[in-house]
Each structure stands twice: as structure tokens, then as C-alpha cells.
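The complex is shown incomplete by one protein chain, all other protein chains being positioned as in the whole.
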Amino acid sequence: MSNYVKRFSAFDRVVHWVLAVAFFVLVFSGLGLFAHTFFGYFDFFGGPEQGILAHKIAGIAFLITSVLLFLAHAKETCRFDGDDAKWFGAFGGYLKRGGKEIPQGKFNAGQKLFALFSFVATIALGLTGWVIWDPTAMERGLTQMSLMLHGLFFILFMMGAVVHIYLATIGNPGTADGMLWGYVKKVWAKKHASKWYKEVIGE
Amino acid sequence: MTNHWIDIRNSDVILIMGSNAAENHPISFKYVLEAKDKGAKLLSVDPRFTRTSAKADIYAPLRSGTDIAFLGGMIKHIIDNKLYHSEYMQLHTNAPFLVNPDFQMPGDLDGLFSGYSEEKRSYDKSTWSFQRDANGVPKSDPSMQDPNCVLQLLGKHFSRYTPEVVSDITGTPQEQLLQVYEAYASTGKAGKAATIMYAMGWTQHTVGTQNIRTMAIIQLLLGNIGIAGGGVNALRGESNVQGSTDHCLLFHILPGYLPTPKSSWNDLATYIEKSTPKTNDPDSANWWANRSKYITSLLRAHFDSVLSAAEDFGYDLLPKLDDGQNASWLMLFDRMFKGDIKGFFSWGQNPACSGSNAGKVRKAMAKLDWMVTVNLFDNETASFWKGPGMDPAAIDTEVFFLPIAASFEKEGSVTNSGRWAQWRYQAVPPLGNSRHDSEVMNELYFRVAELYRKEGGAFPDAITKLSWDYGFKGPDGKIHHMDIHAVAKEINGYFLEDKEIKGKLYKKGELVPSFAFLQNDGSTSSGNWLYCNSYTEKGNMLARRGQSDPSGVGLYPEWSWCWPVNRRILYNRASVDANGQPWDKKQPVIWWTGSGWKGDVPDGGWKPLSQPGTKKSFIMLPDGVASIFGAGMKEGPFPEHYEPLECPIEKNPLSGTKNNPVIKRFYEEGGLEEDVFYSCDQRYPYVATTYRVTEHWQTGVMTRNIPWLLEMQPSMFVELNPELAKEKGIKSGDWVKVSSGRGEVEAVAIVTERFRPFKVQGTTIHQVGLPWCYGWNTPNAGDSANLLTPTIGDANTMIPETKAFQVNIEKRG
Partner (left out) sequence: MARKAFMIDTSRCTACRGCQVACKQWNKLPADAEVNRGSYENPPQLTPHLYNKIEFIEKGEGKDFTWRFLNQRCLQCGDAGCIKVCPSAGALFHTEEGLVGYDQDKCISCNYCVNGCPFDVPRYDANNKVTKCHGCMDRVANGLQPACVKACPTASLQFGDRDKLIAAAKASGKQVYGETALSGLGAMYALDGSPQDYNLAENPSIPQSIFLWKDVIKPLGILGFWGAVGAAMLHYVTVGPKQLEDDFEDKGGE
């Protein structure tokens, strides 16, 4: 019997990594527009105009993949139960070492929250991005508001991404496996997603 | 201008009426606003609220063509309230003179003065005269109380112009009417000055000359002539139109306002005898008594100096008018239309758009054998044969186009409205094949003269005996490069032989120092006596750029040169009292020091009027004083309101005489359908006027070729008030059709509060306005507003009445 259980399909993984690449392209092409300090990042793209173009293309890729990924898991990520409340109450057990894990489904409450946030932020960035695609096309007040919101959601997303990357890598060893090649160790599943583990093992 | 541009800043009240100075003379507003900075009041009277009105303290609307009624009411206001400057009038005007007791006025003769002949449509002026003593000097009543004195008659005449009557004619609300009257009449005291800035809004009427007369009377009543910040100031519409008028642009004058000879004035002696004004008053300088010197010097400049006194110095070679002939613009094109004129030089003009009743003008040009157009750009005149409604195949006129240099491409002088002749230099060489006007004329002269010499022809001497010494003659006997300084020097004049004057010997070939030195024996030449003093042995006075202003009132006597003899303010001896002391001590123009005059060049250097042996102050008039009573006019010695030829009301509210009784009536006389007019006719119910805009110049030939200007005012428009627009279902930006008895134009509607309906005779009268700066030759710009204007002219000058006529307006189908 295998030590592993399947966690993400190939579709999930490809979409996630396209999304991830699009995200970093967006970050590096957008930072130059965000503050003078980062203006040099445009050089990665061959100049500011090309950087802005890359930002627009990556933005479309990001929007599509982010929505796809959300829809693929919406059934799991949109449902919260009593355990989730406990999980939130205990801050996911991240505040102390070796605490007992609260039983969680395929995704823990924090992951579900991040999924929802990502979706909302994606839509917000997508809509505002559409408004400022040509900043002279729309009504000035709307464009100005969009510029501000685009910056706000970018910042929130950046902060979310830092947490997401940390927790999915060194913060929770073994987690990244699922997104890298599709399987996680049973021991990981038992620990982090005991309810889901029971489901898939069929106990 | 009696005064000059800078002098506007010295005014206490500025009336802008018959002009839209802010838009059409933008630079003038530098000085208007300087005056306002010092507390001056700006009054704008105009049918339309203009960019001038926008800056005014008081705006008063009036229906086009009712200026005499408006100003007549002001005269009544001044006299009723004794706001006039009595001492000024007694000294400097004919207000105290006693008029012929047989003289009768419109109040008694239903709108006519005494002496009118219905049949001749003109006046026998014998009663328009003064009572004279045994010596032939006019009698006067210094107290100005005699019922027959000019002031009393003036008061009686204008007593009919009550605010109620005036408001009912002009459509001006009485409140604004009185505001304007009070503000303007407040300057009838020593130390106060008011100026009038007018332009074509006054002249282009059947009563144009009388419009200006009315204002001149007001200025004389208030003592505003001759003083700083006063005067009657015509704002000329082109940079050098003053210069071209000085140098005989018009048919009835030779250079320097000498009358054009008549065919019955057989010789020079007769010309001098018939054209020299006379006076019996020993105190009147009657400067025109010098006419013989000026005409003789003119002939000496015009024609080969070998012509002798026995040959009248070439007087026979001057062009002459048939007795009674009027050769003004309207008449020229009327005759051209009738096929009497075969050839036409259209030099620096665009009659196909500028001429009143332009449709008739365009048809007239089709009757020519040849036409030469001399211009910067192709225009509606040069290309008339392919214009709208023209069939090129049916037109036999051969058209030549000579491209010409712009003002920046040539050296020479330009005389501005303030009579300053300012020298300009060439900034850039002419483009392409274009040439200076003088070079074109030079070439024409030599070629035509050569043809006359070779082939003979009728009356060749008029050309072959011209003097033509404007540069170095090559081996072929021709001048290949015109020396424009030689022209300027000839205008000033030379001594043609050694001549001793007042103990000083002037050598042959020397330039004449001033017109006081001109002779009638043929020993001097002068192309224009008024400009004698402009280019002397001291150099080219026109090129001076001195910026000192010792007077402190902005005369700048060392900046360029001004006619006559650098006098910056005309009639300046009226700016002082009998002792030579200025009425306005703060802004004196001239003043008597006890031994001589200081300040501006005085209007004759005689002593103050209180001292014996002096001469009166208005030296150009035979009586030596300004004419409040002016018998020189064709309509009468006082102005009277008459309706425009085309007007919206049935009857002149003031009398049974509806229109100016002495105008030439083309339609009645000639019966041409092109000359038709519709007065008080339902088909053309709206008053219309034409104007210029800041962004375009004249017919727009220059400015329509400058994209930057076309961008700002791209196409023909018509301005109308919201009430009329609503009635007609017209919105701002709609294309509409404006039509008159003569033609129609398409225009974009500008619906604006700036035009208001007038309440006249208990009815509502709408007025619209159109610019005349467009023509079909510029794509999508529309055509000239002059397609609508009538064939009718002022009685004295024949300037066409383009400022008041009737139209209809409807949405373009």
C-alpha cells in the first residue's frame, strides 16, 4: 500500500503554476508602475512600454487561471463548518509548537479563506485593470478610483501571497508535494486534513 | 483718428459704438484697459453683446441702423441738462452763429430740411447758411440765446428725440439709454475727456456720414475735440487703410485730400479757383487757401518736370470725373454689370466676397474681357468663374493672377489709424515667384509706356509723361529694382530749382522741410502735401524709434512720424482756453508759455485766441471754427434719423420720411432684379447685420489660409437669440439657411443670449448677425454674408449699407 494519496489533478497543477508564473510576471511588470524604486524592473521586459504590455497579457492569463482554479475547487472552498470555526479560534495552531490539529477537510479554513480572497481580489484587479487598460477611455473619477483599488488589491494580494508561499513550503513541510506532482504523504493528510483523509481512504 | 491709439488711455469715458474694438482692433484694448485701470468708464452700444461689451461697464443694445436716434437723444439730454462746455463752444465752434431765418427743420417739414426737391432727390442748400455782416463774416450771439443761433436750433431739432421716442425706435431699454447718456455727458467739463471709437458699424449705413456727424456734434458740445483722451476716432480696418486713403484710394480725391478734377475744370487755374475754399473772416486761417501750392506740387511730382507752367505742369494729363459723376464702388460694379467696363485690376482685394451684394459683383465680373487679380492667395475673385452658380464655359473673362508679397516681405511705410506713418523693414524675402507690389507696378509701367511709344493709342501722354525716378535705370532705360525710399522721398517732395524762402536758400534737389515751404510756381514737388515733412534732409522721419514722451500724455513725438507735421492730436488748439491755458491741467496737449507753445505741434502757431493778430482754432474750415451746423452734408446741416433701406417697421416713428431722402436708389432707377430690396416684408422679417471676427481678417483670404486661425473659427455662422431659435426649431450647431432678396448662405447657428429681441413700436423685432470672412474657395467654410447685403449706399460717400438689412432664417432642409 502506498504511502501517498492523490491531492491535485494534473489540470489543477498546470493551472496553478501558470497562475503562479503570471503572478510573478504581474508583480515584476507592475512594480515599476507602483513606485519609482522599482522602475528598473521594467528592464526585465525590455522597457516600460513592453513591461506594461507584459502586464496586460499576464493579467489576462492570471484572471483566467485564477477563476478556473477557484471554480475547480469552489465546492470545497466555499463550505465552512464548526471545525473551521474552531480552527480560526486557534489561529490554525500556528501560534504554538506541536498543538493538536483540528480536523479539517481537503482544505483547511485558512486555505479556504485564501481561496475566497484570491477570487475576490482577482475579480477586483480584473475589473479595475479593465478600466485602466486605457486610462483615458473612461470617466476620470472611475479611472482614478480604479487606479487606487488596483493598487490596494495588489498590496493585499502580495501580502496574501507571502503567507501562502510560506505556509505551503517551509511553514508546512510536505505541502508543496501536492502541487508539485499531485500526491501528498498519508501522514501529511492525516495531520493536516484528517476529515479529507478519512474520505479518500474510505474509512 | 483725430487722436491716436495710445491716447485712448487718457479718456475718462470711452464709448465704443459702431465698432467692436475688442474683437476687431484687439490691440486697442491695451489702452482701453489702461484707461479703465485709471477709473475710466467703458460704454458699449451694439445690437449684439460682443467681446467688447463683455468688458464694458454699461452695455446698451440697439437695433441696427438707429444710431442717430440713440445719439440724438444724447444731444437732447446734454442740452436739456446744460451739460455742455459753454466756453469751449463759444470759442471753438459755430454754436453761437446765427442761421438764415428761412432755414427750416424736419420737425416742421415732416422729416425734411428746407430746400428739398422730390424730383432731384437732393437739396437746394441756400437756406442752410449763416446770417452774415457787411463784410461777409457770420453773425453770432456769444450768449447762444438767440433762437436762430446754432445751439438753440440744435436743441429745437433734437427736442423730438425724447427717451421714450428713442427707446421706441432703437429698442434700447430707457434705463440703459439714460445710463449711457449720463456717463458720457459727464465729460462736458474742463478736465474731463470722453472718446468715441467707431468703425464700419457706423459708416456702412445709408446714413453713415451723419452717424459720425452726430457724434462729432456731441464731442463739440462737450468740448472733447482737440484734447487728450477725446476726439472722434475712426478705427481703420486694415493696417494701412489710413495711408491708402491719404494717398487717394477713393475716386473723388487726389493724394492729400485734394479734390479730383472735374472735366469742366479745363485748366489748372480753374481747378484752383473752383476748389479753393474762401473766407471773408480775417481771423480765419482757412488753410485750404494753400490749395494752389499743393496741387501744383502734386503735378510736379506726378509728371515729368520738363512740363512747364505754360503746360499747366501736366494738369491735362490727370484723370478727371465727368461733372456729377460718381465713380464709387457700387457704381463701378453697377457699370461693370451693365457691360460698360471691360478690364479690371483687382489689386489686394476680394470683391467677390467683400462687395455688398456679392452675387451681383460676381455676375458683373463675368461681363469683363479681362481681369488681373493681384493677391497673396487664390481667392473667390480670382476663381469667380468656377464658383457656385457659375458656368465656366459661358464666361469669357480672361483672368490673370499675379502672386504678390505679403507685408512682411517688403520694406515701406504703413500709416495707422492714428495717422502715424511707420517705416517697416523686410523680414523675409518674398516666397516663390511673388513680387513686391512696387516691382509689379514698375514692370507694368515700363511695359505699358513702351507699348504706347511703339503703337501710339488714345492719350498716351498720361502714361508716357509720368515721372518715374524710383531707382537706377539700366542700359535698356528701365528700372529693374525699385528704390522704395525714392518713392517716400517723392511723396515728401523736392525743391526742383534753387529757391529762397524767408531768407534761406534751398538748393535744387533738396527735400522740402515741410508743406509750409511748398510753392505754386512749380519750384517744388510733393506727391502728397500732408506727408511733406516725413522724409527730409534730416532723414527718414518714418523710421524714427525715439521713445521719449516729454508731454506725459503719450504723444511720443520722436516715434515714427504723423501727419500733418507730426501733430499727434488734431485740432489741439481747441484743447486750450482763450488765454492758451489747457482745459485739462493734468493732461495738457499744448499750452502757451507767454512767448510760445509747448507740448504737441500746435494746429497753427498763432498766439492764443485772446490776443490780437491770431487766427481761429479750426484752420481747415473756412469759418475757422468747428461745424456743429454743417452745411456740407447732403441730408442736412443737422443729422436726422431715417430708417435703413431695408427695415422691419412700416413707418419712421419720427416723421413721414422713412429713408434718407437723398440716397441713390438703385432698384427704382435701374430696375435690376439684383438690386431688389424688401422693407417691412413678411418674407424677410429679421434684421441682419454683418461683422468681422478676431480670428479672421476682412474676407479671410489671408486668415483662411492659416490653419491655426481656421481652427478657431472654422466656418460660416449666424448668431440669433434663443426666442427666435425656439420659434424656428433651431438649436446651436444646426445648419441653417439665411436668405435675403439678393441671395442666401448656409451657416451654423449659434444660439445665444448675446442677441436679445428688441421691443420696437410695440412689436418684438429679432436681429441676427453673420460674419463676412468666409468664401466658397475654402472647403467646408461656407460663403460670404455679402451675398445677402443690398445695393444701396450712404448719400455722401456711397459706402454700402451692409450693417442693416432684412433676412429670413430657416433650418436647412
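As written, the chains take the letters A and B, and residue 1 is the first residue of each chain.
We adopt the following convention: contacts are C-beta pairs under 8 Å (C-beta built on N, C-alpha and C of every residue); 3 or more make two chains touch, one makes a residue touch a chain.
The shown structure was predicted, so the numbers you read here are calculated from the model rather than taken from an experiment.
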Touch partners, limited to displayed chains, of the chain removed from view: A, B
Hidden-chain contact residue, picked from the options B:Ile212, B:Val751 or B:Val768: B:Val751
On chain B, residues whose C-beta touches the chain left out of the figure: 22-23, 26-27, 29-30, 33, 37, 49, 51-55, 176, 693-695, 707-717, 731-734, 748-754, 756, 780
Missing-partner contacts on chain A, residue numbers: 32-36, 39, 42, 47-49, 52, 93-101, 134-136, 140-141, 143-145, 147-148, 151-152, 154-155, 158-159, 162-163, 166, 170-174, 185, 187-188, 191-192
